[in-house]
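Only one protein chain is missing from this complex, and each of the others stays in its spot.
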Amino acid sequence: MELAKKLIKVAVNGESRELWIKQNITLLDLLRDYLGLTGAKLACISNSCGACTVIVDDMAVKSCSVLAMQVDGKEVFTVEGLAKGKKLHPLQQAFIEHVAFQCGFCTPGKLMSAKALLDENPNPTEEELRRDMEGNLCRCTGYKKYIEAIMDVAQHPEKYSAKEG
Amino acid sequence: MREFEYLRVNTLKEACSLLSEYKEEARILAGGQSLLTLLKMNMLSPSYLIDIKFIPELDYMDFDEKEGLKMGALTTHRAVEKSPLLKEKFPVLPETELVVASVQTRNWGTIGGTLVHADPIGDIAPTLIVLDSKAKFTSVSGERTISLTELFVDFFATVIEEDEILCEIQIPTLPAHTGVAYQKFSTIEAGIKIAGAASLISLEGGICKDAKIALSAVAPVPIRALKAEEMLRGKPVDDKLIEQAAQIASTEADPVTDMHATDEYRRELVKVLVRRATKTALERAKAT
Partner (left out) sequence: MADYRVVGKGIPRKDSIEKITGQAKYTFDIVLPEMLHAKILRSLHAHAKIANIDTSEAEKLPGVKAVITGKDTWGMRFGFVDTPRYPCEQPVIAEDKVRFIGESVAAVAAVDENTANEALDLIEIEYEPIPAVFDPEEAMKEGAPQIHGEQIPAPGRKCAWQDWGVARVARSYNPVNNIGATVNLSYGDSEKGFAEAEYIREDTWVIPRTNHTAMEPHGAVASYNPLTGYLDVWLSHMGYELKRYWISKTLGIPISKIRVHKTFIGGAFGGKAQVFDHEIIASFLSRKTGKPVKLILPRDEVFTSTNNSIALKINVKKGVKKDGTIVGQHVKLISDMGAYRGSVPVCLFLCHSMRDAIYNIPNLTHDGVGAYTNKSTTMAKRGHGSQQMTTAIESQMDWIAEDLGLDPVEFRLKNLRQKGDVLPNRDTLNSYGLPDCIKKIVEASNWKEKRGKLGPGRGIGLAVSAMFNGSGYWPFTAGSIVRMNHDGTVTLYIGQAEFGQGPTTTTCQLVAEELGLNVEDVNLVDGDSELCPIDYSNWLSGGMFVSCKAGLVAAQDLRQQILKVAAEMLEEDVEDLEAMNRRVYIKTDPEEGVAFDEILRYSIQKHAGDLLMGKGFCKPVPEIEFYPSLSKGSGRWTDAYSFTASIAEVSVDAETGRTKVDHIWIGDDCGREINTAICEGQLQSQAVMGMGDALFEEVMFSEGRTINANFVDYEIPRAFDIPEITTIDASDPDPNGPFGAKEIGECARAAVIGSIVNAVYDATKVKITSLPLHPEKIFRGLKEKAKS
């Protein structure tokens, strides 16, 4: 017998939502299957790859390892919430200009990790940044351009004030 | 994941009450960074999931010069990593956290959850052990406090009773001239740990008043290298003595051979890691 769904109230990308959800789903399932926000991905089943990274209450978390019920009453931000109308987020602009991504599968996770990091620490050293991006695996790029792009945003914010996409 | 009834609680009392009602049919959910993987693989199928993550009374860090540190079990790894209080009083903890999993896991995962999960390759346990930490449990029947060295009984197994909740970690104030260090060995920086060692040295009048060495990933549980500690206590500590202690520590380890390393190599690593951790601890003890 299927257990009853439960009601949660969660703000997703600034929009308040009331959702009846199954109790045994992850935040990733909630985003992808209930809300159609497919930016966050699943590349592993061992909580290792970070492709599912989103922001909950200003913290980067792996949405595949957070029970959806736990975001009741919280604010969730995903890659879909970064651009505002025609304006891309500075990190998005930098990723484009630096040609930082290749296949793009890990890119949403990287953007959210980087955003959370820079929001907390706007001026990281490169070593701090590379250590803090450890949780986001990439196979295509070798990471270098991602790191350069994020450091560029940190060191030259005036270059990337919200521009039109 | 199989189906379960999700129950969010706001107080410790509520949590204990539900746990005593459902006992082995229930699991406590804090950050879920270990638990959720097990649930998704259907290795665990509880009927009830009691979510304690948002109990305000379990998330705190209080320091008193006499009493030491009392840290709520829901303190996240990230909070430990970033805490100015800990950077001042127990800097080895934020330092250790830098090599624990990833930022995302540290943001949501809790100290209490990690300790109860009892992964033998965990990083925070050996460090807490050499700091002489205690763990406090609570249940409907009352409270009890044990030394952290007694917490672990086997890999992924602790002495926690089925109706108990780990609620607090206590760390006594460090004596003057005490240094602590943690060394982790993995093939790549954030890779799976092959061996780890934490070391604490307290000096008094140039002599080692106290030494504590804890090893991880080289036994089913984090272990104290008691003979190595004995070797150091009461003596002036120099490189030669540290080397001897490191050699002894490696005989106290009980590592396995698995896909990542042989038991022999792990023993060799223990020598290196204990030496390095102890040397650093000694330098830090002298500097304070």
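Per-chain residue numbering starts at 1, and chain names A and B are given in the order in which the chains are listed.
One rule holds in what follows: a residue touches a chain if its C-beta (ideal position, glycine included) is under 8 Å from a C-beta of that chain, and two chains touch if they have at least 3 such contacts.
Please read all numbers here as calculations on a predicted model, not as lab measurements.
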Displayed chains in contact with the omitted chain are A, B
Just name the one of A:Gly14, A:Gly73 or A:Gly104 that touches the chain not displayed here.
-> A:Gly104
May I ask which residue of A:Met69, A:Leu88, A:Leu118 or A:Val153 touches the chain that does not appear here?
-> A:Leu88
Contact residues on chain B toward the hidden chain run 185, 187-192, 259-262, 265, 268-269, 272
Against the hidden chain, chain A presents residues 32, 36-46, 48-49, 51, 78-80, 82-83, 88, 92, 95-99, 101-108, 111, 130-131, 133-134, 136-147, 165
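Please note the rule applied: only the chains that are shown with their structure count from here on.
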Contact set on chain B toward chain A in their complex = 1-6, 8, 29, 32-33, 36-37, 39-41, 49, 51, 53-54, 78, 98, 101-105, 107-108, 189-190
Within the complex, chain B is touched by chain A residues 2-3, 6, 22-26, 45-47, 50, 53, 56, 59-62, 64-67, 69-70, 72, 113, 116-117, 131-132, 134-136
